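With one protein chain held back, the other chains of the complex are shown just where they sit.
Then we have subunit A:
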């Protein structure tokens, strides 16, 4: 495997550099920490077949200054890295989310807001349990304190759950699959074809599906391309929970009572009418009934809150080769546009 990558990268220095970075961003940091001298080889995850290297070059194009160095390194040191022989999905992931604990946890890349909200929640609750709780326990009832402790536990658990689990990322498709679907392969190199739409009929109602050029697929109805994760994300799940502003909102609702009632009323109304937060903010179904309606407001609410939960479609801890993710790469849009 590595041999093919080497031969192609020595043939073209820019291709080798681009292919490596396109192959896996994680690989770069990993390789540099474990074996700095062979950062070039580690990049390819040993999966970099010639095809991938050329893909990466096509997407990146911009010649890296150290491309030459990397190429020469990889030409000299061919290291069979056992751990990279069969990379897992999270190791070749090219979106913006950060994976932790071997793909078990996932976060956004904005830590400031998360840390801030955690500090605030822990500070507020510590103050409460140190200074207020003893008096409540003694003078009012121990039950009050116990209920408060349970509420704190659910807030912390839910925040952990929302912040560390998959927001409903839709795996990216290969370019071939996308081209197969839109039927019109690129005629001019390095230009983005015009946006394409497809109309889906959902329960007799027209819903537009836009083509996503990053993920090479028509965004499913109720999906949106999320700027935080740089992946198409299911908005019905908890796509919004990954937004960096959300922990702050959670914090505000935690310490002040007034917004709770407002937000809760808003979301109850949404859940009752089977509209996701995202759709509501975009006024998607303002005048017509949502096509996802299940007949009765109560049914909608129960189904949304406690109904079947589709497991994450990104099978982070499984082998990347199973999902044909070995060749996927990141297509930096802005760079591509500038180069044109």
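Just so it is clear, a contact is a pair of C-beta atoms (placed from the backbone, for glycine too) under 8 Å apart; a residue touches a chain by one contact, two chains touch by 3 or more; residues count from 1.
Here, contacts and distances are computed from a predicted model.
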Consult the UniProt record of the chain that does not appear here and report its protein name from "Ras-related protein Rab-20", "serine C-palmitoyltransferase", "Ras modification protein ERF4" or "Large ribosomal subunit protein mL66". "Ras modification protein ERF4"
In the whole complex, of A:102, A:134, A:227 or A:307, the residue touching the missing chain would be A:307
Touching residues of subunit A against the unshown chain: what are they? 7-8, 11-15, 18, 50-51, 53-55, 57-61, 63, 153-154, 156-158, 161, 170-171, 173, 175-177, 180-181, 186, 189-190, 200-203, 207, 217-218, 220-222, 236, 291-292, 302-303, 305-311, 313-315, 322-324
